[in-house]
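Missing here: one protein chain of the complex. Every other protein chain is in place.
Labels run A, B and C following the written order; every chain starts at residue 1.
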Amino acid sequence: EEITSMAILTPETGTDFGWNQQGIDGAKAAGDALGVDVIVAENLGYGDVRPTLRELAEEEPGLIIAHASGYNTAAPEIGAETGVKVAIVDSPSALTEGAVVDYTASGHEGSYLAGVLAAKMTRSGTVGIVTSGEPPSWNSQSAAFAEGVKATNPELVIRYAVIGPAAYSDAAGGKRVTESLIAAGADIIFGQGNGSSFGMLQAVETTPAADGGKVMFIDVIGDKTPIDKGYLLSSVLWNLIPVYEAMIEDIRADKFGTRNYGINLADGSVALLKSPQIPDDIWAEVMTVKDQIVSGELTIEPKFDAESVHALVTGE
Amino acid sequence: MTLFTDTFLIALIAGMAASGVPLLLAGLGEQLSEKAGVLNVGIEGMMLGGAYLGFYIAWATESVGLGFVGGVAGGILVAALMALFCVRMGLNQIVIGIALTLGAEGATALLHHVQFSRLYPRLPDVATWRIPVLADIPIVGPALFDREPVVYLAVALVPFLVYVYRRTHLGLALQAAGDKPAALDSAGQNVLIIRSFAVLGCGALVGLGGAFMSIVGAGVFVPFMSHGNGFIGIVLAMLARGRPLWVLLGAALFGACLSAATALQVAGVDIPTDVVQMLPFLAVMAVLLIAGRNAKLPAALGAAYVRGER
Amino acid sequence: MLDAHPSSPSTTPSTEAPPIVTFEGVTKRYPGIIANDSIDMEFRAGEVHVLLGENGAGKSTLVSMLSGLQQPDDGRILIDGVEKPISSPAEALDIGISTVFQHSMLVPSLTLVENATLGRKWWQRPDRSGTAKAMQDAAKRIGVTLDPMAVTGDLSLGERQQAEITRALMRGARFLILDEATAMLTPNDAARLGELMRRLAAEGMAVVFITHKLNEAVAYGDRISVLRLGKKVGGLSPEDLKSLDAQEATNQVVRLMFGTRDTTASADQKPDMSTVDRGAKPSLEVLALYADAARVPLSNLEFKVWPGEILGIAGIDGNGQKQLAAALAGQAPISDGRIVLDGAYIDRLSIGQRRAKGLRYVTDDRLGEGTVGGFPMSINLLLKEIGRMPYWRGGLEQPEAIRENARQKVKDFDIRTPSIDTPVGKLSGGNIQKVLLARELSGSARVVIFEKPTYGLDLANISATQMRIRETAQNGAAVILISTELDELLSLSHRIAVMDQGGIAGIVENTEDARHKIGELMSGVEK
Partner (left out) sequence: MSADTMTDTAQTGNLQRKLHAISNTLLMSLGPVAAAFVLSGVILLILDVNPFSYYGYVFGRGLLSPTGVQATLTRMGPLLLIAASLIVAFRAGIWNLGGDAQFLVGAVFCAAFTPLMAPHVPVWIGLLAGAAISAIFGALWTLVPAFLRAYQGLNEIITTLMMNFLGISLASVLVKLVFLDPNTTVPQTRTLAVEDRLPTLFGTTISSGLIIGLVAILAVHFMMTKTAFGLRLRVVGGNASAAVHAGLAVPLLTVAVFAISGALAGLSGGVAILGQYGNVRADWNPGYSLAVVPLVFLARFNGFAAIGFVGLFSIMSIGAESAARRTGVPNYFTLVTIGILLVMLAISEYYGAKRQKAGA
């Protein structure tokens, strides 16, 4: 079956150096590479997305990518109603031949590596996790990060704080909570949040660690290097291009709906950003762990619930 | 290593102040406006106006001081629309308030999109003033008495407003404008001027709060960053029933609850985050249930004043 | 002293002073009505200019244009001979026009002092103690005592009116307007205010005085203008007033006001003692009643009212009359004692239940609790009958029945309204009262409490209302008549109780010497 156009829907604008931007940029790149036109519907929020889905379906795209876990009920329903193929996130069980695929993007493997990196680089022995809320993808990355830290050095202390329920845009809250974690001894912050992550970054930039040195920031999903002031230690980068490309190819091969997609270290769709702040020897050690994961020697189970995160950080 | 070190406690108390100041300013502003009879549900919009313009000017001029002036101007800009529509023309205050909130949300997000969304500029740390003796008090001193000057200004506004409300004719005029505007009018004072003044004053205070949020609180502007603070300001103003000190206490309570929530999480106390986040609201509901009694609002609150109308 | 009849006018300035304010063809329209129709009028220094007219004639409208609250739709206003609009109250005050409005213009949440300082420069500190002293001095001039630090909202309507007059005097203006300023005053205080008006005029002030009491008009006025349906229909010049005696002047004014309609005032009638049957069971018994109220708690009230009897309640306004009425009607809680209606205790019953048992209460707070200002007059007439047949059937409104009722009441009670759909708040003060009376006096009542039923009414309406109060008693209801008008009480009541500071100072039979006894009770002689 041929596909000449596809649509992607995101809840926020594609300029967040994060989830939305990775989705939109990835879809555009995949489309460019494989000759598929891409319609972008961004900033749709988390409310009623059905009208937009129906409207996009009227243009008879070969695929609609519903790039938010909040869309995973609506998209398959509208897909079924209008006969358009859809890709959704966070619902592996929704897989339907010829109709629905899932790509649960979880950077947990990369986050584990980030944990290893943080454990090796902390001077104070305390690392912090700040999130703007507790959606499944944040949870799985927080949990894997904590596992990576503990696996590297069980003595280390992990401090964990959530800004608020769905406080995605609360930049001031992000800064305040990050400052508290720094005061609690953290000198490396693993931060997840959309707008609020800029507040976290600002806190890191303006608050010295207990020893007077720099606090370093580990970001997720996107690459904030262009706006970095020297505090970005790393980022768990996602690359959705291979995922979307695979979907397009499966449609062309009439195999759509026979498998789900994911991102992982092995094919490079998840990667750890190497910033100049990371010494080469430590980077090499982290890469060793990466190889273990890629080879399957080490498996990291994703944990999507908040309780697992809480249990891991308190070390229970 | 114990968690509750001085540094951590200082950060918690400082965090309380940082999240409390915008609420304090929002509450004081709303209170001023309500006293004069204008129910201002547009303060979320005024806050965003202040946050955006304050941040923009602080960033463009690299001057924090000018930034705060810009914040005040941003708040006043939105408030001027409120004064025009609701005080001058007498349009429905709730409709206009919500319209201004939506409009300011959209406009500031749009401006941010055009100007900052590729760069997300962040401001450097804001200089603090150390208050000699007080700053030496352990824990509380560095947390509260080595702060950005705006914090002192915000707190100083409390006694200042108490003075204005109780000891000046302006205070009486404000109260009359809210309780019985016809009486004020027939006494020869222009109700529309008093009310406009109150609304613009509200815009100035709230805008300053917004600027505090973007310049000091976050150091960055992001869309929708006021995040419901304006609505909490309305609650604080109504709870305080015209008394500025109560707004201060309420803002401190909210700030304290937010800090406490963070402290609980950082300490690893395993209660669901959402439940922890309900704390401040539960606290206020508890206060209401225990101490709640006839909370009288100004009699003419929300009603436009038209001379000779009856 | 209490029956101080108005003294005759003192010497009027013989040389006419120039007018301070002149109206030339001034017209004011409201939806459905021309409230002032081409009015030509002059207000001179040194003159007490009395405006007379029935309820709704347009007197207050005229005042509102003098005081800057309203602008004329047509015509010119000259100030000191120069055309100049009075575009705001501030301007009116600047010109020296100080007004006591018919409806209170005090802020309830402020103290009297604070109200008195309203309007001063905003940055100044209110000089509370200085103003309080000035206020007390001014109050002394009209012979009342005020607590300047009292919160206005705690005061009775009468006290508020006294405070407003005091405030107007304090402003030291050259043009004083008093819109029904004596409506809430005791005859004694009214007489004093009259004397004061004369003094002020003698000092060169222009006074505009609106009243429904013709004796006051004739006694204190230098010039009388009569309005009817918005038009100036005539008046008495100072020369006329000087040349006519009081009775002739009154007759002439009545003719101007009411045309040839019959308005025989009932003031001199005596109550019909035959309707009372004291052998029967009393309709209402009040036993050792106590109630906590903020300013005037009720203590140990005890009285009975028999069917057909009118019990007057006299006393200076603010001595617990309002609280008593509210306690009887069930609007305010009592702390001790019992209330018996037709042999059954009603003190535990709700307002609605008491009403169902035949207790009626005509409040004096017409806009505050008597009506819903924004609702049509027709609905206000049925405010206490909501859901009843025939106006509602099965819970559904019957518009025709409701309108018919309104039309009937408009006719019966001579309510002047543009239409029965007009919001009641837009009617003139007197007409709002008629709506209230029309509502309360229909249906069967066992006990009716009238609270200042005639204040603000014009002569014709007063006599009509008094007639209705009598009829109510004749139909077998027990009536409690609260009034500050001693003459009214004496002409209607069978017995009169005097209230003082929340208690009953005494109850006297309405015999020849009642006036004297009541005077003694009110001034506390018997204590």
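Following the convention adopted for this analysis, a residue touches a chain if its C-beta (ideal position, glycine included) is under 8 Å from a C-beta of that chain, and two chains touch if they have at least 3 such contacts.
These numbers were taken from a predicted model, which means no experiment stands behind them.
Although it is not drawn here, the omitted chain touches the following shown chains in the complete assembly: A, B, C. Within the complete assembly, B:F281 is the residue of B:F4, B:W129, B:Y163 or B:F281 that touches the hidden chain. Contact with the chain that does not appear here is found for just one residue of C:R198, C:R355 or C:K409, C:R355. One of B:I43, B:L161 or B:L301 touches the chain omitted from the figure, and that residue is B:L301. Note on the undisplayed chain: of the listed residues B:I13, B:A26, B:L39 or B:V87, the one touching it is B:L39. Although one chain is not shown, part of subunit C still touches it, namely residues 31-32, 329-331, 350-355, 361, 363, 365, 368-376, 379, 383-384, 386-387, 392, 395-397, 399, 419, 421, 423, 425. Even with one chain removed from view, subunit B keeps its contact list with that chain: residues 39, 81, 85, 89-92, 94-96, 98-107, 109-110, 113, 223, 228, 231-232, 234-235, 238-239, 272, 274-275, 277-278, 281-282, 284-285, 288-289, 292-297, 300-303. Those residues of subunit A that touch the chain absent from the view are 13, 39-44, 46-48, 50-52, 54-55, 58, 69-70, 72-74, 77, 80-81, 90-91, 93, 104, 133-136, 165-166, 304-306.
Rule of thumb we're sticking to: only the chains that are shown with their structure count from here on.
More C-beta pairs touch across one of A-B and B-C than the other; that pair is A-B.
Our note on geometry: subunit B versus subunit C, Cα centroid distance of 47 Å, whole angstroms. On the subunit B side of its complex with subunit C, the touching residues are 167-170, 172-173, 175-176, 179-180, 182-190, 194, 299, 307-308, 310. On subunit B, the positions that touch subunit A within their shared complex are 1, 3, 5, 7-8, 10-12, 14-15, 18-19, 22, 113, 117-125, 213-214, 217-225, 227, 258-259, 262-263, 265-266, 268, 270, 272-274, 277. Within the complex formed with subunit B, the residues of subunit C that make contact are 64, 67, 69-70, 88-90, 92-94, 99, 101, 104-110, 114-115, 117-126, 373, 425-426.
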